[in-house]
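After this line comes chain A, so read on.
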Amino acid sequence: MLNLAIVSPFIIALIVPLLYKSLKRVHTGWFVLIVPIVLFLYLVQFIPSVASGEVYIYEVPWIPSLGINFTAYLDGLSLILALLITGVGSLVILYSIYYLSKERESLGHFYVYLLMFMGAMLGVVFSDNLMVLYLFWELTSISSFLLIAYWYHRRQSRYGAQKSMLITVTGGIGMLAGFIMLSTMMDTFSIREIIANVAGYTDHALFIPAMLLVLLGAFTKSAQFPFHIWLPDAMEAPTPVSAYLHSATMVKAGIYLVARFTPVFGGDAVWFWVVSLVGMITLFWGSFNAVRQTDLKALLAYSTISQLGLIMSLLGIGSAALYFDASNAASAMYSIAIFTALFHLVNHSTFKGALFMVVGIVDHETGTRDIRKLGGLMTIMPVTFTLAVVGSFAMAGLPPFNGFLSKEMFFTAVLDVTQLSFFSIDTWGMLFPIVAWIASVFTFVYSMILVFKTFLGKHQPEKLEKTAHEAPIGMLISPVILASLVIVFFFFPNLLGEYLIKPGYAAVMPTFVGVEGYDTQFNISAWHGFNTELLMTLGVVGFGVVLYQLWPKWEGVYALFPRKWTLDNLYNRSLLTLENQSTNFTNRYMTGNMYHYMVYIFIAILVIVTGVVAYTGAISIDSSNDAPISIYEGFIAAVMAVTALSIPFAKSRLTAILLNGVLGYLLALFFVFFRAPDLALTQLVVETVSAALFLLCFYFLPEWEKEARKPRIKVMNAIIAVSVGTLVTLLALSVQNNRFFDSISSFYENAYELAGAQNIVNAILGDFRAFDTMLEVVVLLIAGLGVYVLIKLKPKKEERGQDVEGE
Partner candidate 1 sequence: MFGQLLLNILIAFLWVLLQDEDTFEFSTFFGGFLIGLGIIYVMRRFFFKEFYLKRAYSAFKLLLIFNRELISSSVLIIRQILSPKLKVTPGIFTYETKLKGDWEITALSLLLMLTPGSVVIEISPSNNVFYIHAMDVPESKNAVLRALTKFEKAIMEVTR
Partner candidate 2 sequence: METMMSILVGILVTVATYLILSKSLLRVILGTAIMSHAVHMLILVMGGFSRDSSAPLLGEDAASYTDALPQALILTAIVISFGVTAFFLVLAYRTYKELKTDDLTKLRGHDNDE
């Protein structure tokens, strides 16, 4: 079952640490290797049936009530990627067994991450449910993070890991938003259902935002410009990881996503332009930058970026076909780009995988990947050299390697574009072949650099950390297999096309399946006669050779791009600026000064409440129904006001306490006027006890000083204070004018019948609302305990032994 296939790497991952610890003598990789091989073989058996148009769906309920289920969906598209994941996975693990020393490396971790990644990647390509897809999507980012940071003691590893994580997870979150928009629009999380229902929603306001957000996810994952900057830094990972994640599989997840969503969004101008343009820019920018790299892995990283751009642009171009009515057979020809994209996806995985392994071998055997130190390895490492030639030439698009085929088809696709006359393509369409051609020239150049600067020229053993020699045979098996495939696919492309690519295409362009003659053009052949494509290739080679030869002359071009303004620098500086500015900003208002905090709080209250009052007109005052004020009430009120107002001007702390006490006593008097004897009693006692507490504590506090503050601040405080007071008064007056309902309290006048008490207040406290009273007791208890603890428990250094155990 497919779901189990997805989960199995995770399960094995759980026991890997145990295997690693218990069987120290065997390289853990051997156990791990079983997983992808078994999975690969399991998947291979689906090829015939999928090729005949079958799809497989397995559903395991996860959160059925929310419509989130673990639904595995196998069709032509997912099968291509799944085979890559398990196939390349097997080869990479085999390679890693020789690459990573079991003595020096913590293989337990390594293989856990790798298996986690493998499972996650399978999850991505098999998931039908958007949320589950997202789950696995982020898991790939996380495992990638861990693998990049595998040598976490290196600064650069940590840097690269964080960068990739930040960028891909951010993109992922954007994608999630897009997914949720889709699901909200169509009320389903199932991709199949979305594809089935999308027709009615293309005009929905959320359609384009959802599309762009999904693309954000895809572009970040697939290292498309300008998000590509993480990929070169991801090269800090061990080379098997680079070969696997950062060229063959993970970065293809974005490609997969775009392909998967082509039936949803394809046919829209925005999709066409964004996908194809971003792809073209990436294609160019990657190839252009790859040329100047001196680190072999960095060169490969930029090359990967460039190739991913190529595939992306193909997907964009192909999507234009969906603009046409599906029954229009002629339109199918434009969809060749989709076919090409999938074809190149596979091809790229083979030759780039091989190249990474080659670079890994060079690194492993010489101790460096710096082109400037390398050279003349051809004779020392003949097998590796051969592999490098195969991979590079395929990458450069030369026969007899598979890269040639897909590159030719790419040229066809870009040339076809120019014939379209919608989406304003007629105006800008010429850009496609031009950019494609220029990028191909650079691709040719860096491919040559890779081979010739490393293996030809002068050997400089003194610059190498190790004495170079050919890699052990085990390490060569995987690249040899991949290189063989590079050649096999050139000679038998239709084997691949028929059984894998075409079913994949059918999954991406389901509406074209069955349209008459749609598949005749998918017959891949190396020779089409002297057509434009071939001429372009010849031009590429010619110009490429010239540029390669003249490299020192035009190297200066790169200096035209100031270092300060590179995207990398932008990333670094914005993070740094973000952190610094955050610190500055936060420090500026989070002063730790209570006064400031209180000012913020008061101002927030004033602004918000006054704002709402002004907006709603809540204040309405009418004092005509007031009870008249008797003389003594007025007198006491006046005394109270004067007392209160004189407190801030009090000259000593004792005076202030006394005045506060007077205030409390006068309040008790008001309680008397308001017929609240219980309150009056309580207030009196509490006021006195509080005053006693004030005295007890104040003795130790410093003498009450005149507030030494700038007059400006004093005035501001006064303004705030008066405003707050006024606000309270106005609201209180409004409330008195707007008593919407009578109080429930007449009920309590039956206190005697109900609770056997004559004192209503006491009945409320002791019975009707006894719960409040009970908690109030608890409050007191806690206050008492708190005070006790506060006083008795002191920081240790002072050694006040006797105080700790009080009574």
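Please note the rule applied: contacts are C-beta pairs under 8 Å (C-beta built on N, C-alpha and C of every residue); 3 or more make two chains touch, one makes a residue touch a chain; residues count from 1.
How were these candidates chosen? In short, all candidates are chains of the complex that A comes from, given by their letters.
Given the structure is predicted, the values throughout are model-derived calculations rather than measurements.
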| item | value |
| --- | --- |
| Options 1 or 2 - which one, within this complex, touches chain A | 2 |
| Interfacial residue positions of chain A with respect to candidate 2 in the complex | 583, 587, 590-595, 598-599, 602, 623, 626-629, 633-634, 637, 640-641, 644-645, 647-648, 653, 656-657, 660, 663-664, 667, 670-671, 674-679, 682-683, 686, 689-690, 693-694, 697-698, 700-702, 704-705, 707-709, 717-718, 720-722, 724-726, 728-729, 732-733, 735-736, 739, 743-745, 748-749, 751-752, 757-761, 764-765, 769, 772-773, 776, 779-780, 782-784, 786-787, 790-791, 795 |
